[in-house]
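So, subunit A:
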Amino acid sequence: MNIHTYEKLWLVAAMVLIVGFIATITYGSVGLGITMVGDQQDTVEPTELDDERFSDPRVAQVGENEYEAYVTAQMFSFQPDPIEVPEDSEVTFYVTSRDVIHSFSLVGTNVNTMVIPGEVAEMTVEFDEPDEYGVVCNEYCGPNHHNMEGMVYVVPEDEFDLTELDAEAPGEVETGDDIDVTATVENRLLDPIETTVTLEIGNETVSEDVTIDGGETDETTFTVDSAQLGEGDHEWTVTVDDHTDSWTVTVADELEDDDADDDADEESNENTDAGDDADDGENGTEDETDTDETESDASGGDGE
Partner candidate 1 sequence: MTNTYIESFPAEAKVVRAAFYSSFLALAIGGLFGIIQTLHRTGYYRFMDSADYYTVLTAHGVLLAITFTIFFLVGVFTWATTTSLDRPVEDIRFTWAWYGLMVVGTVLTAIPIFAGFTDSEMSASVLFTFYAPLQGHPLFYFGLVLFVVGTWLAGVDWFRSWWAWKQEHPDKRIPLPTFMVLTTTLMWYIATLGVAAAILLFLLPWSLGLVESVNPLLTRTLFWFFGHPVVYFWLMPAYMMWYVMLPKISGGKLFSDPLARVVFVLFLILSVPTGIHHQYLDPGIAEGFKFIAMTNTMFLLLPSLLTAFTVVASMEHGARQRGGTGYLGWLKALPWRDPVFAGMALAGLMFAAAGFSGMINAGMNINYLVHNTFWVVGHFHLTVGTAVALTFMAVTYWFLPQVTGKALWNRSVALGQVVLWFVGMTFMSNAMHRGGLLGIPRRTAEPQYDGFEFEAAVGSVGELDAQIALGGALLTLSLVLFFANVVGTALNSRSDDLPANEYADTLSGPSDAPLVLDNLKLWTAIAIVLVIFAYSFPLLSIIERGGLFGPELTELPVHIGLGLEYLWATTISTVTTASETVVALGAEVNW
Partner candidate 2 sequence: MRISKGALLIVIAFIAPLIVELRTVLAWVNVELTVLESVVLGIGLIGVILVWALWPQSQSNGTESAETK
């Protein structure tokens, strides 16, 4: 076989090119530590997702500056949305799908993975500066694919917390009875937090300072005299930092039915913290019938 000298030269150059490409990629992997999404995680059941990571998709702190974000993708939303993490943190995303193949891609970055039902994508990412990133699904997932988006907020250290607020009170009380408003505050950070729980009801504002250890839950109960409020509907709001939970209590002369007691317990707002992004619920919740977060209580629907 006779090959022209120039062509031999080109053959060598082509091989150099190929080996150079492979070498660059290898340098990125070994030298810079760029890791591929792989098979690190075990498989899951996409229609159940009831393990502690995905039954309640959220951000959790696992080390001093280390966080884990459990994310589910479903037609046509991400949960949680938005995802909030602090600056200077190392965040490991665990992303899985409840239905079809999606992707989880932070726009303008190299954080990008396919989200395949049954598989969990693991990506560790370092966030330095406060910033905000759009999240898109870049794999076609159905007729509203183009509406599937989310946000990741990287917030300054002092604005970041992992506080979960859940407040409960009876929905209806008889005039003269006490109204117990119970605020359950969970601190999901590893370090203790000092904060103030505030209740506003009628014209009254009461507050209590609390210290909650890392990973602990604090219950604060405010007792309000219904007689002072008078008959009628009264809106109450519990505030902890910038988390609020709000509902209405009815003070009546006589309770209509005795079963009101049972309802009252459940009539707490489930979507703590979700006040400003209630919209995404429309798409998201349809598929979630299997999760613990059931919305079985019709009266507890997001009235606002």
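The working rule: a contact is a pair of C-beta atoms (placed from the backbone, for glycine too) under 8 Å apart; a residue touches a chain by one contact, two chains touch by 3 or more; residues count from 1.
Behind the choice of candidates: all candidates are chains of the complex that A comes from, given by their letters.
Fair warning: this is a prediction, and the values are worked out from it, not measured in the lab.
*Asks:* Considering only the touch criterion given at the top, point me to the candidate in 1 or 2 that touches subunit A in this complex.
*Replies:* By the stated definition of touch, the match is candidate 1.
*Asks:* Mind listing the subunit A positions that touch candidate 1 in their complex?
*Replies:* Residue list for subunit A touching candidate 1: 1-4, 6-7, 10-11, 14-15, 17-18, 21-22, 24-25, 28-29, 34-39, 41-48, 75, 95, 99-101, 103, 105, 107-122, 132-134, 136-147, 149-151, 282-283, 286-287.
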